[in-house]
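This is the structure, below, for whatever I ask next.
Only a single protein chain was left out; the remaining protein chains are all shown in position.
This part shows chain A:
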């Protein structure tokens, strides 16, 4: 028997369980072009939808004439708000408690807003018909600046009753959405007012966009015979979409099947519900035929959910020695035309109150004002937990500014303010309980690895050489230490549209010892089919290669809240481990029966149960699985299946230390990132290779955001960055080499100690890149310059500092 000659190490290796750098099983089909995405779905008789979109950022819609479009051969229908109104679907609720027009109802509020939905027999005819829909607009004053919007007489949202409360309390102006506060304002102000050192700075995290490789789309198919609606779509949370679709349409939930097939990247862009989904469903109900809608790149950039756009006014106080005493932050949050942020219901600013970062700050206050403007709605968590990137960028800029004020080394300032290892679990001033961390160890490892002291010496020499006229390049050392808060989240305080943010896993072990597991999450490239099988392999002793992972079909998968905010491993990963343990518990009873001993006399060993003290007597999981289906075992039901729903007791708190070394050409504003070191601590590491891939991807998106990527508008509300010519997506050419490293501090409350990692590099990467730019100019007095740091803005820094004179 093979089992008898295999060593224990061989058996562990064969399992490809936790810690194995197992190759991603998904990549076999992805690298051969064999993925199955929404746009690959073709159903018999399928129609195609396309939108008429507003060219104006703010205008009254005086009339819509569809006659010419309807006359075009192949056009089946043209839907406007008037057609949706009888179904009460001309508006839809947003995840943030607001409502959003599905199709323009009397006015448009941002450029690219959906005005009419053309349905035609082929995609080309649909596009031609869009040109034929005549819309008469009357332009209205445009508000693109949230500070102006809060002062302007122009009312953007005429549908909202003046003076009435919004979903998150009182609104103090007609363009105001909410004020959300956390922390002790009075105590914070008192500490800051009496502090030895205080710095104040406005830190802007500009508007950008997740821009996944695959844009958003859906195929709706209403079967009028059996009354079932099937909806294929780019959904990061398919189960929630099913529930929402049922509540909105009145179709009973068992008659709706939502399928997320392969998804080409989400990054938060595919969490929300878009008018295209609703219109596809309505059009399919109306026509009785399947209807496909897939947006193009420009539509994706201009109209689907943006990210960030936070104006963060900060005050931080400290002693003369650099011990931080208080933090105050007021955010003006530009939400665009509708509040369509994707946040847990109770948190209209997400988890922004993680903004005390990795530091032991005794008192803090955060206030966030949400504001309407004539920009696209959104505010999604672009490769981060809800608003955590904004928070990390804010505190990591404030630390740098404080270091300047104190004339201290910014690495040392961080070190003396870190939460100490023995302080965990740590209660933050803004209400979080950090589960675990060892920041000093990670920081020291990072600084030693990059040769920090030598870098500072080189930088000082460079500044002197620059002043002597020997070089026109400055050198920046960008430091970043971040704490993420992921794994939303405990049902007692986290929900999406009322659905608690638990997640789930259901496992079936087949008689021959292989298995299928289904989860409530959905991979968009994260590699779930690879890593969840590894968790199960270790828990059940069934090799990962013998486990199929399936997600995304609401008819087969258990209910879950989906994949975003690095929640899959912390929540669904925990459910997977616990479901695996249920399998193991039953397997133990079967093994004991087969070995004719008491349950307590056998113990689990890699891929089998062995008799304690006599490991030569064992039953492998393969044998146990077979027995579960072919033997009548007294007191035990046949079969080997388990399901687990996991409500996490707390969030998890991954952290990391990043260092970016950058040369900056002051004459052209170009940069050269010559070194980037990323240390991540995501707790237990499931698959080092997948982690490394996630870190590389997240850092590259961070590079994009920090160094050029933005959604920008002109004064008329025209989107200036609607194509990939202007919207920066780095290629291999622009991407620097990354050195990855890690420490491992397991989460104490997670079944396997894992914390999630997919978003950490974006959270920590942006401040590292941005701080490097700032640091290059620190010797010349630069305190704050807003991102993105593209060539002309860096040049502008140098110009403003007189370095071109």
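Operating definition for what follows: contacts are C-beta pairs under 8 Å (C-beta built on N, C-alpha and C of every residue); 3 or more make two chains touch, one makes a residue touch a chain; residues count from 1.
In this text, contacts and distances are computed from a predicted model.
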(message) So one subunit is absent here. Using its UniProt record, which name fits best from "Dihydroxyacetone kinase subunit DhaL", "ABC transporter", "Fumarate reductase subunit C" or "Xanthine dehydrogenase family protein subunit M"?
(response) "Xanthine dehydrogenase family protein subunit M"
(request) Could you tell me which of A:10, A:131 or A:321 touches the chain that is not displayed? (result) A:131
(message) Of the residues A:287, A:670 or A:718, I need the one that contacts the missing chain.
(response) A:670
(request) Would you mind spotting which of A:296, A:412, A:461 or A:599 touches the chain that isn't drawn? (result) A:296
(request) Taking the full complex into account, find the residue in A:226, A:407 or A:731 that is in contact with the omitted chain. (result) A:731
(request) Check the options A:416, A:516 or A:712 and report the residue that touches the missing chain. (result) A:712
(message) Using the document's contact rule, name the residues of chain A that touch the chain not shown here.
(response) 123-124, 127-128, 131, 296-298, 667-670, 708, 712, 720-721, 724-726, 728, 730-731, 733-734, 790-792, 795-796, 799, 804
